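A protein chain is absent from this complex, but the other protein chains hold their places.
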Amino acid sequence: MAKIKGAVEINTERCKGCDLCVVACPSDVLKLGPEVNAKGYNYAIVVNPDDCIGCANCGIVCPDGCITVYKVKL
Amino acid sequence: MDTKEIIKPENLVYQKPRLMNDNPMHYCPGCSHGVVHKIVAEVIDEMGLSEKTIGVAPVGCAVFAYNYLDIDWIEAAHGRAPAVATAAKRLNPDKMVFTYQGDGDLAAIGTAETIHACNRGENIVIVFINNAIYGMTGGQMAPTTLLDMKTATCPYGRNVALNGYPLKISDLLVQLEGTCLITRETVHTAAAIRKAKKMLRKAFENAMNKKGTSVIEFVSTCSSGWKMTPDQSNKWMVENMLPMYPLGVLKDKS
Partner (left out) sequence: MPEEIKLMKGNEAIAYAAIRYGADGYFGYPITPQSEIMETLMDEMPWETTGMVVLQAESEVAAINMVYGGAACGKAVMTSSSSPGISLKLEGISYMAGAELPGLIVNVMRGGPGLGTIQPSQADYFQTVKGGGHGDYRLITLAPASVQEMADHVALAFDLSFKYRNPAMILSDGVIGQMMEKVKLPEQRARRTEDQVRQEQTWATLGKPDNRKPNIITSLELDSSVMEKNNQRFQAKYKLIEENEVIYEEINCEDAEYLIVAFGSAARISQKVVDLARAEGIKVGLFRPVTLWPFPSKRLNTYKDKVKGILTMELNAGQMIEDVKLAVECNVPVEHYGRLGGIVPSPTEVFEAFKSTFIK
């Protein structure tokens, strides 16, 4: 079947480093990064972009609506 | 394929709801409130009701809800949201009126207002966040605090002799003829959130179709009050809260 590729954008300033997106991602695409934002939170970053399937779990569970999700069928 | 090619408007599948503005929310990291705010915002927008919706905010963690969703809001005194909503709806029958309340607001000080609004079958939606604690004031015991659960005002664990039993308010409301939909949901996984959103949508439709009061209880977490990480809170909720507050539809006359 057609290969699906996804990608996410994270609003790193709005992220509170709650880690729920990391937990929800089925493909371990995300991780809390070493850097902190203005509020001192270790914001989530994309570590395995190629594994993203655009399922949007991360975006849906994020309590602050920080993640925008895209998906394309190849 | 490079992510730059994927990140294009036409490939968009999920984003922050339109009605949720850019004000940073004061909720603690991982708090269920934020997720419930999103699905409320999505349901209002999908039903094209943003110009006709009046939200009634409580006193509690969600006291600042009016800063986050771009609709008209009335802030009620602690516990009085169902009375405020009753008047707003009866005086403006064509509007969509909902209350957004925590467990202390709805099941402690506001118990009478909750019961009587439901008993009158007011055509409103009650969004009920049950995280078994008073979050805003610093983690005190709430009516829904579980037995043996430690809080700032039952530091050795809630015990029946001193603090009585956890209040299963939704089960009480099932008995009231005026209620048409009562369900318990959670927002700790994407699947649960999708299901909860469907129920919320049904509740909003009931209100607009004058079918009586709908109560959506979101069994929720309070990571700072429970003193756990957000992920631990979700797990603790599943293991401890859900047995006391089982999920699913308790009543559906819609």
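All chains are identified by letter, namely A and B, in their written order; residue positions are counted from 1 within each chain.
To be clear about the criterion, a contact is a pair of C-beta atoms (placed from the backbone, for glycine too) under 8 Å apart; a residue touches a chain by one contact, two chains touch by 3 or more.
It should be emphasised that the depicted structure is a prediction, and the values quoted were computed from it without experimental measurement.
Counting contacts over the entire complex, the absent chain touches B. Here the missing chain is touched by one residue of B:77, B:147, B:172 or B:208, and it is B:77. Which of B:53, B:144, B:206 or B:234 touches the hidden chain is settled by the complete complex: it is B:53.
Residue positions on subunit B in contact with the hidden chain: 50-54, 56-57, 63, 66-67, 70-77, 80, 83-88, 90-92, 95-96, 112-113, 115-116, in rising order.
We adopt the following convention: only the chains that are shown with their structure count from here on.
The touching residues of subunit A, when paired with subunit B in their complex, are 5-7, 9, 11, 14, 16-20, 23-24, 39, 41, 49, 54-57, 59-72, 74. Partner subunit A is touched in their complex by these residues of subunit B: 1, 3, 5-8, 11-17, 20, 22, 24-25, 27-35, 38, 187-190, 193-194, 223, 229-231, 234.
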